[in-house]
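Moving on to subunit A:
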Amino acid sequence: MLKTTIMLLITAPILFSFLFLALGKSLYKFLAWAFFIVGVVSSIMLVLDGTGKVEVAGSSFALFENIVLILEVLVILFVFYVSAKHKSWPTLALIAIQAVIAAYSYMNVAKVESASFNIDQFSQVMILIVNIIGTAIILFATGYMDHYEKHRHLDRQKTFFFSMSFFLAAMNGLVMVDTLGWLYLFWEITTLCSFVLIAYNQDEESITNAFRALALNLIGGITFSLAIIMLSVKFDISNLSAIGTSSTTAAVALPVVLLCIAGFAKSAQMPFQSWLLGAMVAPTPVSALLHSSTMVNAGVFLIIKLVPAFANTPLGIAIAVYGSFTFVMCSALALSQRNAKRVLAYSTIANLGLIIASAGIGSPLAVAAAIMLIIFHAISKCLLFLCTGEIEHTIGSRDIEDMSGLIKKAPLLTMLISLGMISMLLPPFGVLLTKWVSMEAASSNPIVSIFLILGSALTTVYYVKWLGTILSSSMDKNAVHHLKPETYFPLSFLGLCIVVTSILVFPIYDYFIKPQVTTLLNIVNIVPTVSGQGGQFTSEIGAFAYAVIFIVFALAILIYLATKNMFTPRPAGYYMCGENNLEKDKLMFRNGIGSYDKSSVSNIYLQDIFEENKLTTLGYVISILLIVVALVEVVVL
Partner candidate 1 sequence: MNSLDIAKIVLVLIGAPILGCLLAGIDRKLTARLQGRVGPPLLQPYYDVMKLFQKDNMVVNESQNLYVVMYVVFVILSLLMLVFDADILMIVFVYTVSSVALIVGGMSTGSPYARIGSSREIMAILSYEPILILYALAIYLLTGTFKLSALDNISNPLLMYIPLIFISMLFVMNIKFKKSPFDYSTSHHAHQELVKGMLTEYSGPGLAGIEIGHFYEYVFLLGLMFLFWKVNIIIGLFIALIAFLFVIIMDNITARVYWQWMLKLSWTVLLIISVVNVLYLYVAKIKLI
Partner candidate 2 sequence: MGMLNLVLSNFSRKPPTRLYPFDIRAPYENFRGRIIFSPENCIYCGICQKKCPPDAITVTKDEKTWELNVFRCIMCTECVSSCPKECIVISNERAKTGPKEYIKIVTPK
């Protein structure tokens, strides 16, 4: 049963990707609906099937192993081809190294006899995220891409939907498979798919950025394959789950660091962050996919799976410091950005840093926080990205300043994106809850706590700024609002998910996370002392009364509605120092030469203090230093 579901989860997206290739554009809408339903159903099926390991052995293993081999060769050849075609020497060099390593491992590494899939609660969570959010994004894309292509005179939707669906397939494989060799294949396929998607526009900028993404991820790929070789040659480990349970935890530290570096690269952590920012050139659904449900999650997925290998070791502390550093640095970087997508990108990197920091701390509370943050972050961030894309189509700009007054023109959209933002920074929503959990968990480590504290203040600033701007009641840009079901259904659905998951946070914790943390940390008896009675989320060191806050939120809205008509509102113009223009625009005022000017206000971006280039350089230096420290630590100890 489990096996069938696993196969279904991998093959169904592949099937859909070929259907997208085969069928005409007019049918995409229906395909996407079908895909969404299949995704939801199959992922829920997996959850219902329960956890367990599935071995693939014997003849079917041989068959699959061959397919894997062929695919791996194809991947390498493809990268060779495109790099040569676009004369991208760095990727060419990297893929050459990769090819050498692959050849080496093919010849020298002992062959395994079987492969296995390991379905634990974490995999279930990831499958839910990938298949529900991922397909929702594809559904959104069917409503989005026509408009997008019309503006840019492109006609590449076949490639687009094919890559998107294939991406999901690879991601499904990645989160379920336990054998490192296969995991590596899926890993490389996601890299490749993202490469294709980033290069979607086929202009100079997108191609450069796509190659940058490819190069940085290939570096991760190289460390990944080196780690595989080391693990299998030195320790005879070929399964992910075996690393943590290995008796020689300290000894495997070097390959673990290498795997973590691969994870950092995939999750676009500090020295690698530029690929994710560059990926912004792609259409918004791609960004949403990369940022929320797929690509970057693969990195943190791997790192969390490795938690047992570094929990409560100096390496763990190094990783925690590294992650929290990325958190504060990218939050600071986001402060000076006025391009909405860049703000979101930095916010993603920062939140992934937070996840990695929590994983690094390695206490039960922290690991629970890390997994929960993956869930809540994926939903909220996906909603934010898709809304940003829709805003861009509505007002023709992704500049935060231009969104001023959006509430007047697109109330539903504004409400949805506001929900997304509020869920990122205010209680009682999930992201803040997990931030609270990780802060409490990090309190044992001063450096990590201070980084988290600073980062969280910065986060508040850049989101509140944006939130205030869209909710302000002055419209500066012309807006064309079009309500399409295939765009608004996914948005509303995600908004609903935010609220529902935040309300159901405790059942989610109980069902998915608690057992997972127990297995990961191998602490059968001392389960994380978190309980959830009375609408409180209580740990040994604090309590988060999310239910009360939900009630108070609802109460506030009720009070507002009740009192709204007690004092009849009398609309009036703005205070313009007495120089209003009543005929044309409420924000106009008469100036010195007798004509009218429009008043406008831009937010504070602190570009001089939080200057992007300066901070980025600083971030590079410190993050590379931190990684080197981790490596040295591992080698020396």
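Please note the rule applied: contacts are C-beta pairs under 8 Å (C-beta built on N, C-alpha and C of every residue); 3 or more make two chains touch, one makes a residue touch a chain; residues count from 1.
Selection rule, in plain terms: all candidates are chains of the complex that A comes from, given by their letters.
As the structure is a computational prediction, the values presented were derived from the model and not from experiment.
Colleague: All of 1 or 2 sit in the same complex as subunit A; which one actually touches it?
Modeller: My answer, from the options 1 or 2, is 1.
Colleague: Residues of subunit A touching candidate 1 in their complex?
Modeller: These residues of subunit A touch candidate 1: 405, 407, 425-427, 432, 436, 439-440, 443, 446, 449-450, 453-454, 456-458, 460-461, 464-465, 467-469, 471-474, 540-545, 548-549, 552, 555-557, 559-560, 563-564, 566-575, 577, 586-587, 599-601, 603-604, 606, 609.
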